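This part shows subunit A:
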Amino acid sequence: MAPLIETHGLTLHFGGLKAVDGVDFTLRPGEIHALIGPNGAGKTTFVSLLSGRRLPQSGAILLDGEDISRLPAHARVRKGIAYTFQVTSIFPRLTVFDNVALAVQSHGAKDLPAKTRAALARVGLQDLEAQEAQTLSYGHQRLLELAMGLALNPRLLILDEPTQGLAASEIAGFKSLVQGLVPETTVLLIEHNIEVVMDLATRITVLNFGQVLATGTPAEIRANPAVQEAYLGA
Partner candidate 1 sequence: MKVWALHLALIAALFTAQFVLSPYHTTNLARIMVLAIFAMGYNLAFGYTGLLSLGHALLLGAGMYAAGLSAQLWGLAAGPALLVGTLAGGTMAAAVGLLALRTAGVSFMIVTLMFAQAGYLTILYFAPTTGGDEGFTVAAAGRTFAGFDLATDTPRFLSALALFAVGLLVSLALVRSPFGRTLVAMRENEERSRMLGYNPFAVKLAALTISGLYAGAAGAAYALLFGYVGASFATIQYSILPMLYVLLGGAGTTLGPFLGAALMFALIEVASGLTTAYLFFVGLALVALVLFAPKGILGTIRERWVKWLP
Partner candidate 2 sequence: MTFGPFLLLALMEGLVTAAVLALAASGLSLVFGVMRVVNVAHGAFYMLGAVLAWAVAQHVPGPAAIAFAAAIIVAPLVVGALAAATDGLILKRLNYDPEATIVATIGLLYMIEQATLSLYGPNANPVQAPFEWRIQLPWFGYSGYKLFVVLAACVVLLTLWAFITRTKAGLIMRATQVDRTTARSFGINVDRVYMGTFALGAGLAALAGVLIVPIQQAHYLMGGDTLLLSFIVVIIGGLGSLRGTLIAAIVIGLCDGVISMFFAPTLAKILATLLVAMVLVFRPQGLFGARS
């Protein structure tokens, strides 16, 4: 199967800090791929490079074989790469409906209300559409963020620590939601909660000091001594 995303020797250094250092990475269509690693391993920087929020110093990013390394972020969103923020980033003074409608209408305004409500219903926020987004609870704001990502109808959805700060019951709901997205949407997940990772991911990539330490199925990663030393055992 042809990969959805490939990176070759992707590199971004901040001064002496090698945040992302020659990463070769492959994302297969339809998988849930988790990116794990200790704090400061370069996970968020790496997905920033994928989504175009930062540009690499060297290396290439291919989407379906097309080089997108120099495309600005908004153009990559239009090509189907959606990014949800680690720190919830919504439009706090707009209604829940308007937040999601903005995502829907960015690729055409046809059937706007219906599509917006459909995206809200997928995350269970349909009853709160008239509320101002800033009045939502934290968990609901995370869901709104997710609904905005879904409403973009992406080929790749990048989730940056989506379960951070969620209650246990909310995490269960989140897991089934993500499982329902594949295989139409491919999911790349940065996650600290190792249980969520092991339950959801079909494959896992471990980053350490900006480099790929290992890639494999959850079982392979669990058994990998280098990973155990660097991360799981710690």
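As a selection rule, all candidates are chains of the complex that A comes from, given by their letters.
The rule is simple: contacts are C-beta pairs under 8 Å (C-beta built on N, C-alpha and C of every residue); 3 or more make two chains touch, one makes a residue touch a chain; residues count from 1.
Since the structure is predicted, the reported quantities are computational estimates derived from the model, not experimental observations.
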From 1 or 2, the one in contact with subunit A within this complex: 1
Residues of subunit A defined as touching candidate 1 within the complex: 51, 53, 72-75, 77-78, 82-83, 85, 89-94, 98, 101-103, 105-107, 109, 112, 148, 152
